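Removed: one protein chain of the complex. Kept in place: all other protein chains.
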Amino acid sequence: MSAATAVEIAGIKMKNPVMTASGTVGFGEEYARYLDLSSLGALVIKTITLKPRAGNPPPRIAETPAGVLNAVGLQNPGVEALVREVLPRLACYDVPVVVSIAGETVDEYARLAARLDGVPGIAALEVNISCPNVKAGGIAFGTQPDMAAEVVQDVKRNTGLPVIAKLSPNVTDIRAIARAAAGAGADALSLINTLTGMAIDVDRRRPLLGNISGGLSGPAIRPVAVRAVWQVYQAVNLPLVGMGGIMTARDALEFILAGARAVAVGTANLVNPGAAGEVIAGLARYLEEQGIADINELVGAAHRGGGGSRC
Amino acid sequence: MSAATAVEIAGIKMKNPVMTASGTVGFGEEYARYLDLSSLGALVIKTITLKPRAGNPPPRIAETPAGVLNAVGLQNPGVEALVREVLPRLACYDVPVVVSIAGETVDEYARLAARLDGVPGIAALEVNISCPNVKAGGIAFGTQPDMAAEVVQDVKRNTGLPVIAKLSPNVTDIRAIARAAAGAGADALSLINTLTGMAIDVDRRRPLLGNISGGLSGPAIRPVAVRAVWQVYQAVNLPLVGMGGIMTARDALEFILAGARAVAVGTANLVNPGAAGEVIAGLARYLEEQGIADINELVGAAHRGGGGSRC
Amino acid sequence: MSLVLDCRIVSHHKVALDCRRLVLATPEVAAVARPGQFLHVRCNGTADPLLRRPFSIHDVDRERGLVTLLYRVVGRGTALLATRRKRQKVNVLGPLGRGFQVPLECRRVVLVGGGMGIAPLFFLVRELAVDLTRAIWVLHGARTAGELNFVNFGALPVHLRVATDDGSLGFRGSVVGLFKELAPEVQPDWVSAAGPTGMLRALGQEMRRLGLPGEFSLEERMGCGIGACVCCSCRIGSPENWNYQRVCADGPVFPAGEVVWE
Partner (left out) sequence: MSLVLDCRIVSHHKVALDCRRLVLATPEVAAVARPGQFLHVRCNGTADPLLRRPFSIHDVDRERGLVTLLYRVVGRGTALLATRRKRQKVNVLGPLGRGFQVPLECRRVVLVGGGMGIAPLFFLVRELAVDLTRAIWVLHGARTAGELNFVNFGALPVHLRVATDDGSLGFRGSVVGLFKELAPEVQPDWVSAAGPTGMLRALGQEMRRLGLPGEFSLEERMGCGIGACVCCSCRIGSPENWNYQRVCADGPVFPAGEVVWE
């Protein structure tokens, strides 16, 4: 069973295609009692910055139809605490750890990459160029091809680790950003980060979130995410990690069929701390039921018109 | 009650701020038995093109979490049938009729505007520059400020009617498009049209919609739509028509507080053909309960930190 | 005339594995519904699932003001509907659509139902059977015997024939195979059918071969159900010259010879 689900992304060998989405399981440990971390394809931990960040004022989360708005504001203890305290503790789990990084300048990304280079226990870096809550000069890196390319290139220059660029859906043409990141040397692409959204508290007549706007995630955005994977799969020749509203194995299959080699479970963890484990089990069961020897056969299959017939 | 809810958009005097969203109530008549059309603020009918259009192959609709993907493909009988058959029948309702227009070239928009100029029974034109299903040279008019401006300008030149530009959310910065449309002479802005999305039929391993991708609407997109209204309210000084997932009066109030002078009910009509009427009644009730003499006081109130207090 | 109504559930039973019979109190619908029409049902009140689900009207009791639906639990909507209990309310929109129209002059009518396609045919039989001079055959196909026994034509003056894919009851094979076998003997002058696309397509070919007229009830994913959103298109006309028509408003029943399969 496990052989059938094994995939490789940017040189990371994973038992199965199921990762956690950055920011939704913290540094993993809170989830260890609900989820066998070692059973994951990879553990992507919450985005880290050079200096500790206090994050945004509450409320930081609002519920929307089939979705969640969050404005955590990248609260994190900073890269030194990560290296000193978090990574050593994660070493006891048999799972590739992907460290997500973000900065307010290109230089900060580069310095983070350099700082983490050679640190044991890191399988890859995920470059979060898309977080809508970080106002780096007003617009996010991930919305401009040239800025996205610059960040990825400088990160690549400063690390020997595989680099996954995480794209934002808040753009006119996500393919252009994907091509830029690919051209700059990204080894894989994660898509998508959250959509920018907001909610108004009608009683208070004020924005609900302390930060006014936030990032929309959860099942509500799945159609946007599947479309992004579909488009980028046709535009670049890199392995893709698909995410956005995956709650079940069937949701994960939508992404895989659209072209994702791996998937990440995000908001679902907030609802059901065992969600990722259920997706892993469900994928294995699907392969068995359908008699598929290798999950890689399904990657992008919906483009080929393969399998099943229209009836 | 009705005085309190009256609003004016681009010179259109409306009994209340509630319009129908183009494409979701056809030409209105199918809804007449569920909804008193004369009670609407305005009736926006489905987008019309110069020539009749057959539309996309089925399936044209897919359900997604708290949302709907549609790929109707602007099926419509063409502008001549509209003028000859539809508009005369709508004349018997006491409601401003807004005609939505779309073309594949700037010239088609201009010709549509010219053809409709002087035709009785039209309160305004809504320029649909954002429909994701129409592939005009590949990208939609509404995604480029210069193209959006050109369309609006040419429509304005060819009509004496008020012109509402309907914006697409599938852009990096909706304010830039809003400014372009405003600069080109738009009298009001409608936002938002659908988000581009898709769904995969896991059983068939093929895209679910006949057209592969479609437009996402419904409650799922409300946070994105409210954010768009909030941003554009700060960027341009035009009346805004807010829409995206409005199911109830409370949802409508989110848009109004974010800056919309009017709102449109779309997907909700598919679920509940009386939805627009319920939103109208709910708004009137809210004004009464809150002792608000004029709904216009609420427009954009969430920007001013007015009303209610954080507790 | 169709309505949006909150209808009380009078009874709701499992009639076979995955199949439910739902009886709703709705005199308004019962009074006007015609065979082949459908109800557009909200399975629960939340935004997920959002859209209504269409179900054919299976039976009507005008006197008691009852309407019966027969449905199979296939996905989320029907699974949620199945949790609703007696005395709770279900919001329905209907009756909708253009139903069956068996010409008066047709005297030897064959009704072909594949799977849940049998649901609307029961109501049609009730209506047709009022005229006792007409001969009616019902051919009902299913995968296996367990999926057949929940529609009771016993009291009605029809010739019932069943087909099962696994041969566990009646004819072994598809209901179209059964139709082919019976047609020479029965000599029908009209066919009304409902069921999966594959079945209707095969039946249509056979009817064309025999020069037989008839009508098919089609299914397509729906939005509004009332003809406004044009989401439920099917191709009607001839293979060379067709246009899109709306299953919900122009159908769901269309002349068999005019259905153009994708």
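Order of writing sets the labels: A, B and C. Residues in every chain begin at 1.
Everything below uses one rule, namely that a contact is a pair of C-beta atoms (placed from the backbone, for glycine too) under 8 Å apart; a residue touches a chain by one contact, two chains touch by 3 or more.
From a predicted model like this one, the values you see are computed outputs, not experimental measurements.
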item	value
Missing chain: touched chains present in the view	A, B, C
Sole residue of B:V25, B:A42 or B:A66 that reaches the chain not shown, by the stated touch rule	B:A66
Touch criterion as defined above, residue of A:G11, A:P58 or A:G118 at the omitted chain	A:P58
Residues from chain A at the interface with the omitted partner, ascending	23-26, 30-31, 33-34, 54-55, 57-63, 65-68, 70, 72, 75, 218-220, 247, 267, 269-274
Residues of chain B (touch criterion as defined above) contacting the omitted chain	65-66, 219, 310-311
Touching residues (missing chain, whole complex) on chain C	44, 46-49, 76, 80
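Here is the rule we use: only the chains that are shown with their structure count from here on.
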item	value
Farthest-lying chain, centroid of Cα atoms versus that of chain B	C
Selected pair, greater C-beta contact count between A-C and B-C	B-C
Centre distance in Å when chain A and chain B are each reduced to the mean of their C-alpha atoms	33
Intercentroid distance (Cα basis), chain C paired with chain A, Å	46
Shared-contact residues (touching 2 or more other chains) in chain C	47-48, 262
Chain A residues counted as touching two or more neighbouring chains	65-66, 219, 310
